[in-house]
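Missing here is one protein chain; the remaining ones are kept as they sit in the complex.
Now for subunit A:
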Amino acid sequence: MKRTIIIIIIMCELLLLLSLFISSSLAFQSDELLIEEEDLGSEGGFPDLAHIRSSSPQPPTTPTRKRYSESDQDSKVQFSLEHAFGDSDFSPAGIFNARLKTWNHGAQTLTKLRFSRNDFTEVEKEKFQNLLKGDDFYRIRLPSNVLSSPGREYVISSVKARCLPRESLDEHFVIHMEGVNILAVNYGAPGACPHPRQLKLPAKWSFKSHTVLKNSEQAPRAPVFSEDILGETAEGEVILPPERSFWAKYWMYLIPLGLIVMNAITQAMNMPEEQGGGQAQQPGAAVQRGPTPAVRRR
């Protein structure tokens, strides 16, 4: 059985925000055929910050224009995922399908990435169990160029096998792209992998895969100020400090006050005891004790 996860790199900020609202954080497992249209119902991406930022540096074309120009220039590409158990050789483990979008200015990017993962065969299951026992590495690799596989060299990533099993085998790919080149793939568990790694067999020998495509984002520019803006901010608005709580304002007075009060209380508590011993000081003590009965009377 194949599980297909669909990922789309979202082309512009607008669409991206939209997708964030639509996409749920649950991993979507589906073997349904994909409709070819610009479908925003992609799953598997996490609504995390990294994901949002990953798609920002796109060419400055409007979304509507893109839709027209792209359809005739798109082509399908396919590249395979290979895996290895410990030191073994790499063998095929799945296929990535994607559409290659060619932009007006010639740049090419991948969109609509779909992944179909092969389930472990019996032999592979056994190998994987050995990895779990030995706390060894499970390694995967991708070609460094999606058009002319394997490109210059394969990009490799590994994880300790014990990080993967949960209910099923949960895996998470982050594929760093530069045009049609794959710079690196980061492979691992979708969440935490607590340190004393426990030996735990998965309940189901099936994969739950999540894939994120990342392109480089643009660095923030150095700020450029024109003179008038500077002048405006310097004299114009008076920045009002946010109103702070009573405690935040006056803690430095309150603490000594509290100390004084506490000191006074302890003194007052000690006074009656001393009084029993010394008769001579009675008048003074009586004055101090004065208020107390008054309070009681109320």
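Definition applied: contacts are C-beta pairs under 8 Å (C-beta built on N, C-alpha and C of every residue); 3 or more make two chains touch, one makes a residue touch a chain; residues count from 1.
Throughout what follows, contacts and distances are computed from a predicted model.
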Options "Translation initiation factor eIF2B subunit alpha", "AP complex subunit sigma", "ER membrane protein complex subunit 1" or "A-type voltage-gated potassium channel KCND1": UniProt name of the undisplayed chain: "ER membrane protein complex subunit 1"
Of the residues A:Glu126, A:Glu167 or A:Glu217, I need the one that contacts the missing chain. A:Glu217
Of A:Gln129, A:Asn186 or A:Ser206, the residue in touch with the unshown chain: A:Asn186
Looking at A:Val77, A:Ile156 or A:Met271, which residue reaches the missing chain? A:Ile156
Interface residues of subunit A toward the undisplayed chain are 48-49, 57, 87, 135, 137, 139, 144-145, 151-160, 163, 172, 174, 176, 178-179, 181-184, 186, 188-197, 214, 216-225, 233, 239, 241-242, 248
